[in-house]
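These notes are about the structure you will find just below.
Of the protein chains in this complex, one is absent; all others appear in place.
Here is subunit A:
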Amino acid sequence: MRVALMVPCYADALEPETGIATLQLLRRLGIDVDYPVDQTCCSQPMVNAGFHEDAKATQAHFVDTFAGYDYIVAPSNSCVRNVRENLTAVEQTDRTREVRSRIVELVEFLHDVLQVEDFPWAEFPHKVTYHDSCSSIRFLKSSSMSELREEPYSKPLALLSRVRGIEIEQTKRPDECCGFGGTFSVLEPATSVKMGQDKVADHSSTGATHVVSGDGSCTMHLNSCARRLGLPMKFLHIAQVLNGDRG
């Protein structure tokens, strides 16, 4: 099985520990992971703002970088969503289609592909809340959403519940958006900040000390709101917890 690691540009630059934990975790699970060093970005910033023409070259480069792998694993829901749904500015060759169909988000890969039952090295002796991103819930369907009449389920919580010592709390509005939204956070700062602050307050009111998430861009935003509110919460990527980080 040829597996490539895709590290989102924001994680590369601002949250390197997410990439490191993902790489180590996959190795622990016996996967030999490639990290294509020429990778840049999935094109989301331009696409999200509506500039598809300007995303073309970045998308072409993405396809060139990741073609030929059985799986492209990315620790970010929104990037995976972007590649699957919106890598449409570039010509839809067989290679493009293949790359788009072979990208998987880390939780999906662990839960659906590898079907990992146990993380014997992992212990997390803290009270946590899980921050499920909108991309994870409503697009990758990693968790059930409150809008639909469906049985509740959660792939990330199923994985986390196998970590020793972890205590998981539920927020009041588990699938309310955190207000990051890429372009939104910059063009609509007032609402974005308010949503972020409300979301952090919801996490904090559960008594949790740590917020765990599969989406580092949401938590980057939440973290910056929490610090402004003076809330001492810690934010970790799910890869870190599953990899044995003890917080």
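As a convention for this text, contacts are C-beta pairs under 8 Å (C-beta built on N, C-alpha and C of every residue); 3 or more make two chains touch, one makes a residue touch a chain; residues count from 1.
Operating definition for what follows: contacts and distances are computed from a predicted model.
UniProt records the chain missing from this view under the protein name "L-lactate dehydrogenase complex protein LldF", selected from "L-lactate dehydrogenase complex protein LldF", "Rieske 2Fe-2S domain-containing protein", "ABC transporter permease" or "Two-component system chemotaxis response regulator CheY".
Only one of the listed residues, A:A4, A:V104, A:C134 or A:V211, touches the absent chain: A:C134. Among the residues A:R2, A:R97 or A:R173, only A:R173 touches the chain that is left out of the figure.
Residue positions on subunit A in contact with the hidden chain: 7, 9-20, 23-24, 35, 37-41, 43, 45-46, 48-58, 60-61, 134, 138-139, 145-149, 173, 175-177, 179-198, 220-221, 223-225, 227-228, in rising order.
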